[in-house]
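Omission of a single protein chain aside, the complex is shown with its protein chains in their original locations.
Moving on to chain A:
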Amino acid sequence: MTSYGGYQQTSYGGQGGNDGGGFMGASQQGSQGGAQRNYADDTLRPLTIKQLVDFKEPYPNSDLVVDGMLTTQVTLVGHVRVVNPGAVHITYRIDDGTGMIDVKKWIDADKGEATPRFGVDTYVRVYGKLQSFNGKRSIAAHYIRAIEDFNEVNYHLLEATYVHLCLTKAASADGQAPQQGGGGMDAGGDGMFVDGGYGAGGVGADMQARLSPCSRNGRTVFNFLANSATADGAHLNQVASGTGLSARDIMSATEELLGHALIYTTDDDETWAVLEC
């Protein structure tokens, strides 16, 4: 990771040192924020290669945006298809089963021959940035390492999917997109939110704001109760079949909601209704 830190420092110095020229020097970073680019915004995101292939640049050398999220550093996992050694960098063509992309690793002059090389058909993890040159896109790698445990390949694919789902479905984590309330659940609960109706229908925006400190399960259960709309509330069994959550999850979720005074128990300890305010 030393090369990573060094890279940041160099380009940062370039920006701070000469304001006008700094912008030019930063074109590699994209033009976002001009010379006042905030490195606190840097993200490292796991992606499948297809997500990079699918990305359409609105203008040349634009910032990478995936699922509406500015993405600076990316990490990929794939196997090496082709190795193309050059004088100053080695180009690896990486395939992860969803697409192929060239990854360029600059040869560190200080290390010389010590730069590790990866053979064809080895699985590698790549950390780097998307770059575009003459319309041809590649990854400028900060760091590449071989994968020892094959399961990491699968972990990466799941992680990339998880991040994608978090960004596309659980945008309501801060209460800003109430119509997607409780989204981002596992596949079992997905069906509930297809119509997006729970948040938009029965629950007002102020209610969503009060829900924001609750866990994902808490919001799911609350949204279910708010929409079941019977005076006697809903029993544990109804909640379980409606939300697809386990009884234990529902008990802890309702405990949380009771603590926030969002619901109350009706007939017995396992039947709840929404506390209207």
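We adopt the following convention: a residue touches a chain if its C-beta (ideal position, glycine included) is under 8 Å from a C-beta of that chain, and two chains touch if they have at least 3 such contacts; residues count from 1.
We take it that contacts and distances are computed from a predicted model.
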Inset, instruction - Could you check which of "Related to COMPASS component SWD1", "Replication factor A protein 3", "Trafficking protein particle complex subunit" or "ER membrane protein complex subunit 1" matches the UniProt name for the chain that's left out? - result: "Replication factor A protein 3"
Inset, instruction - Return the single residue from A:65, A:83 or A:157 that touches the missing chain. - result: A:157
Inset, instruction - Consider the whole complex, including the chain that is not shown, and state which of A:53, A:209, A:247 or A:275 touches that chain. - result: A:53
Inset, instruction - In the full complex, which bits of chain A touch the chain not displayed? Write them out. - result: 48, 50-53, 79, 95, 97-102, 121, 136-138, 149-151, 154-155, 157-158, 160-161, 164-165, 187
